[in-house]
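Here the structure is laid out as structure tokens; the discussion comes afterwards.
The complex appears here without one of its protein chains, the remainder shown in place.
Going in written order, the chains are labelled A, B and C, and every chain counts its residues from 1.
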Amino acid sequence: MNAGAASPLLEVKNLAMHFPVTEGIVLSRKIGDVKAVDGVDFTIGRGETLGLVGESGCGKTTTGRCILRLEKPTTGQILFDGQDISHMSRKGLVGLRRRMQVIFQDPYSSLNPRMKVGDIVGEPIKVHGVEPDARKRDVRVRELLQVCGLDAKFADRYPHEMSGGQRQRVGIARALALDPEFIVCDEAVSALDVSIQAQIVNLLEDLRERFNLTYLFIAHDLSVVRHLCQRVAVMYLGRIVEMAAVDELFDNPLHPYTQALLAAVPIPDPRVEATRDFRPAPGEVPSPINPPSGCVFHPRCPLAVENCKRARPVLRELRPGHWVACSEAH
Amino acid sequence: MYRYIVTRLLLAVPTLVGAAALVFVLMRLIPGDVCVIRMGSGGSHVSQAAVDACRQQLGLNDHIFVQFLSFLGHYFTFDFGISMWSGRPVVQEIATRLPVSLQIAVMATLIAVVIAIPLGTISALRENTWLDHVVRVVAVAGIATPSFWLGIMSIVLVLDITYLATGKAWMPPIDYVSFWQDPIRNLSIVALPALTVGYRYSAVTMRMTRSAMLEVMREDYIRTARSKGLIEQIIINRHALKNALLPVVTLIGIEFAFLIGGLVVTEQVFNLNGIGRLFVQAVQNQDNVLTQALTMLVVLIFVVTNLVVDVLYAWLDPRIRYS
Amino acid sequence: MSIITRNESTGALTDDALPRKKTALDAALNFIRRQPLGTAGLVIMILMFVTAALANVLAPFDPEENDFQAMMQAPSWIHLLGTDQMGRDIFSRLVYGARTALLVGFSAAFAGGLIGLVLGVASAYFGGWFDLVFQRILDVLMAFPLIILALAVVSVFGTGVFNVILAITIPLIPRCGRVVRASALAVREIPYVDAARALGFGHSRIVLRHMVPNVVGPFLILLSAFVGQAILAEASLSYLGLGVQEPVPAWGLMLQGGAEEYATTAPWIAIFPGLAIVMAVLGISLFGDALRDAIDPKLRDR
Partner (left out) sequence: MYLRTGLWAAGLGLAVAIAAGPANAQTPKKGGTLIYMIAADSPPSFDGHRETTFATVHATAPFYSVLIRVPPDNPSSTTDFVCDLCTEMPKATDGGKTYAFKIRQDVKWHDGSKLTAADVAESWKRIVFPPQGTTSARVSYYAMVDKIEMPDDQTVTFKLKYPTTAFLPALADPFTYIYKKEILEKDPRWYEKNIMGSGPFKFASYDIGQSIKGVRNPDYYHKGQPYLDGIEGIFADKQSVRVEALRGDRAAIEFRGMPPSARDQLVKEAGKDVAVQDSDWNCGNIVSYNHKRKPFDDVRVRRALSLAVDQWGGAPALSKIATVRTVGGIVFPGSPLAATKEELQQMAGYWPDIEKSRAEARRLLKEAGQENLKFELTNRNVDQPYKFVGTWLIGEWKKIGVTVEQKVVPTGPWFQAMRGGTFDVVVDANCQSVVNPVLDTGKYLPKKVYPESYGDYDDPKSIELYNKMTQETDPAKQRAAMRAYEKHTLDTEAHGIVTPYWYRIVMARSYVKGWKISPSHYLNQDLANVWLDK
């Protein structure tokens, strides 16, 4: 539970991902950047699960995609097991792919509808040459499906013949196929019915113990995060505003944004929760192309003082293991 | 919007250069040259000295890169060269023929619009009735009929019918005069080819109108309009047709661009002295300069028409805005 | 993708959760009922295939045999559709011509379609410069006059059936590439492509296995239109003397000299091959339209 463990599995240093906004096509002029991720630091220890929460558009998914190297970060370092992967070539990444996997949000679109489940799960095993023998591979695929709570018969099905929860299990089995150490769960349960969410969260928990996995759990649903994660980082407009152990954060939120987030949950009725407009603080989320100066939260912040408009607050360790990026928090 | 148009025009440059390179290479892949054709056309006596002199004079002996660079270079200064066959400026050759082709293209477009939009709309409104089926079969037949065959058959039909009726075969005059000079003569020359081309064109447009109408009719706001109790006629005119016109406008534009190139066969059939026939002549004579110029013209018309269509599209549909 | 059973509270994973599959017969009956014109088109197509397959049984005469004793004869019981200027039996030539038409139509459509498919998907997948350059190439090919391409191919390689197919294939590539690229751009944004990248698959595997199969829907519909277009293009090239050559039995070629010269004196030479082309393309187009409506009414031609 300690962020300062000797050698973290993943270390993200000053990560930034800016998407250029251009005009024109041939003689394109850059007219600005979308600062999707703008200077993020955190570490994840081995066997740990870090929750990354925030409103949609806050940059949490982009952070995850950078770590998976589905995007090439603009600046910053991503150290995976001590090795900087932020600018690794395509070839260098191949080895990484076996150690780091992803579970996507939408179980309907993350599976190729033209492939049978068995092929979906078996394909990475085949491509990476883990198990060249087709029969043994088939056995392994069925095992994986069973591990993920699916009948082995599903190997011959197409995704469209299955339910959402079943498909998400296939997505998990696929992620496990290469026996990775680290899995990015990108809103892995938020598209599912609440009852199914619990099943999948339990499955993820089981798998973590069974295979000694490390998760980066990206979510906007704080209740799920509380159940699964050891530590939580809260993002707002491309930056981490607060990071702490899960109970500490929930019991004692220090950043006004976190406070607003927590005040908005939980709502007992899951159906209302699922459909509720998730907008914890008053006012609109500013545009990431032109973020507010100083503290990005200041236009919406109840505590804001004049200085907040000018100085960008740094993450301070206000309590042991509890970091906050707010000059007014105590 | 202004920036968008400029950008699109700039994008056309590589397309034009690419087309230039392609036509340049293709024309030179064809064995033989304009000099051999010219000096040999009389029979089998080909005077080698005359051929050599001709090649020298036309610069066909220059290195191929020199030829290409000079071709491109001259285009940047709007110098389109001299026809290798006739020795006349290419601009003059084209300017003489362009009005004929444009007239046919414009008339065909008018015919297409006048026929296609009402029929396509009716077809959509009476979906899966016998009327719809008839309209669709007529439309698809228009696309399925080779235009040269239709042209030939229509000429012969006119000749045969007038012969049977009057004992003397009648056909339209064959030497073109402009509409301003003699409108009746002009129209009697152009009517048949414009109808032939227009039929195919209207068939394509009719199909598009129908499917666009069907699609629009299924959308929510039409149902809303209906539920509000508007008279169906108004719904169709105000809402559906206006929205269905978007893809139809695109199609009309794109087809217009194809039309110029597609006139090749029709002008051949009707002996019209237009761009299409000039194209065939230029290619047959291996008149590289003229062929290149005509190709560039066709590509340019295509590019510009596409641009106009896109701009029109944005103008008609307020949802689309280009940054 | 929309057939989902949301009943999962029990977590029971049995076959009962699956909806009943529609049988092929159901689908066919439904198609016939809802698309009478498409069915007519299908019948024409089947007829054409049968004719082509059984040409040597159906044709009473050798389609390439000149018979100067029987030049330009009107339709009769011996020569059902008459004879042409060389005394060849027009019916036999039409029957064998179906082979040429199908060969040219389907080869050109498939070749042009497949190349356009793969290139269009690759262009959408890689994006960036590749896409920009590819789009320009498509623009060039799209705007480029067919006659120049055809003439170059024919002049360099000659007028064999294969070369005619080649000449017709090239302009079909951009038409397919455009449509496919648009659908592939949408497919590219679907997470299973990201999943494939995250799994460390190579570009070719992602393009060919994960993207291409998911854009075949619009592609198949395009193909049916291409077959008709290719048959028409062959006829037009023949008219300009750039198509298949004598004595090969081909519909466009039969019109080339015949339609104009004999339209009055021996009209059967001009009329029947033209009708054959119209019927064939009509049938294919009607079927293609119906297929489009049945699969995805939102898809438009071109």
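Keep this in mind: contacts are C-beta pairs under 8 Å (C-beta built on N, C-alpha and C of every residue); 3 or more make two chains touch, one makes a residue touch a chain.
Everything quoted here is computed from the prediction, not taken from an experiment.
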Contacts of the hidden chain among displayed chains: B, C
Full-complex contact with the absent chain, from C:127, C:160 or C:202: C:160
Interface with the undisplayed chain - residues on chain B: 30-34, 36-50, 53-54, 85-88, 92-93, 96-97, 152, 155-156, 159, 163, 168-171, 173-176, 268-271, 273, 277-278, 281, 283-286
Where the missing chain touches chain C, by residue: 64-66, 68, 71-72, 85-87, 151, 154-155, 158-160, 241-242, 245-247, 256-257, 260-265
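Please note the rule applied: only the chains that are shown with their structure count from here on.
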Centre-to-centre distance between chain C and chain A (centres being mean Cα positions), rounded to whole Å: 47
Rounded Å distance between chain A and chain B, as computed from the means of their C-alpha atoms: 55
Inter-chain centre distance, chain B versus chain C - centres from mean C-alpha coordinates, in Å: 23
Per-residue multi-chain contacts in chain A, two or more chains: 25
Interfacial residue positions of chain C with respect to chain B in the complex: 34, 36-37, 136-137, 139-140, 142-149, 151-152, 155-156, 228, 232, 235-236, 239-240, 252, 255, 259-260, 263-264, 270-271, 274, 277-282, 285-286, 289, 297-298, 300-302
Partner chain C, residues of chain B touching it in the complex: 11, 14-15, 18-19, 22-23, 26-27, 29-31, 128, 133, 136-137, 140-141, 143-149, 152-153, 156, 159-160, 207-208, 211-212, 214-215, 247, 251, 254, 257, 261, 264-265, 268, 279-280, 283, 291, 294-295, 298-299, 302-303
Residues on chain A engaged by chain C in the complex (per definition of touch): 25, 65, 68, 70, 93-94, 96-98, 101-102, 104-106, 108-115, 123-124, 127-128, 149-151, 153-154, 160-166, 171, 174, 178, 193, 195-196, 199
